[in-house]
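Everything below concerns the one structure shown next.
Removed: one protein chain of the complex. Kept in place: all other protein chains.
Let's turn to subunit A:
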Amino acid sequence: MIAYLGRRLIQSALILLGVSLITFALLYLLPADPVRQIAGRSATPQTVENIRQQLGLDQPFIVQYWHYLTKLISGDLGRSYIQRSEVTELIVSRLPASLLLMVGAILCELLIGLSMGLIAAVKRGTATDQTLMVASFVGVSAPQFVVGLLLLYVFAVRLSWFPIGGYGTWRHLVLPSLTMGILGAGWYARMMRSSMIDVLRQDYVRTARAKGLARGAIIFRHALPNAILPVIAMIGIDIGIFMGGIVVVESVFGWPGIGQLAWQAIQRVDIPIIMGVTLVSAFAIVVGNLLADFIAPFIDPRIKLR
């Protein structure tokens, strides 16, 4: 167990190192010259060179990467080129909003996805099952930008149930969480359905039925707890999908999280912020996967960590 933990941690660190190297290299290869961006149109060539030197951007790639890495180890993500603030400060100020959205989105996707999957499994082969599976398919494939705008238009503009974007109260949280959650709900509905169908085929369920237990009792007391665990274990992996989604959803709803920060930084070629957000996201994904792995044996004793 300890050896496994150690091995996984080393692997994770290597993954993060790889991500940092690849992102750094990609941004280095961008044709956009960040120095010209900072220096502006009226800058003389001398000003441009001065700034390049001060930022250390006249150094070879390896030196630049090494500087970045050594600062990174001490938790310093550098200073934004355009906003001129510490990247760490910018990310930290926006993390709570993204985490809140993540919690909201996970609640939404579990609530919607699991109930859809459960009903579909119980009503397997019926029109209800098929409708739900088509709905989940749509949920998985609909672009979040479109879903977000649609929800915004119907529930905020037309019905005025929720505010039109923004941040602050629980009412602001509902629509963006739903937009994020609909994508995950589709996946969960499918996983829940197959997991539930598996469980319903098990001998113990047949025994319970033979004993004459009520259908509801069988499903909720005997089958559901066993079916739901492997599905829940996927939440860790979900973080990866989530990190991809926040860029779009936060922009649509004006949600002040790191996704929006990343989107604005990309438009302005603000390389330190793009680097920082990428690393934080990669970190979250790695941690999510680690958690999923470590939770698995507790949920399903057949899984052993080696």
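Convention: a contact is a pair of C-beta atoms (placed from the backbone, for glycine too) under 8 Å apart; a residue touches a chain by one contact, two chains touch by 3 or more; residues count from 1.
Criterion: contacts and distances are computed from a predicted model.
Engineer: Absent chain per UniProt: "ATP synthase subunit b", "cytochrome-c oxidase", "ABC transporter substrate-binding protein" or "NADH-quinone oxidoreductase subunit H"?
Structural biologist: The correct option from "ATP synthase subunit b", "cytochrome-c oxidase", "ABC transporter substrate-binding protein" or "NADH-quinone oxidoreductase subunit H" is "ABC transporter substrate-binding protein", the UniProt name of the unshown chain.
Engineer: Check the options A:70, A:85 or A:128 and report the residue that touches the missing chain.
Structural biologist: Of these options, the touching residue for the absent chain is A:85.
Engineer: Tell me which stretches of subunit A touch the chain missing from the display.
Structural biologist: Given the touch definition above, subunit A has residues 30-33, 36, 38-48, 50-51, 54, 79, 82-85, 89-90, 93-94, 97, 149, 152-153, 156-157, 160, 164-167, 250-257, 260-261, 264, 267-269 touching the missing chain.
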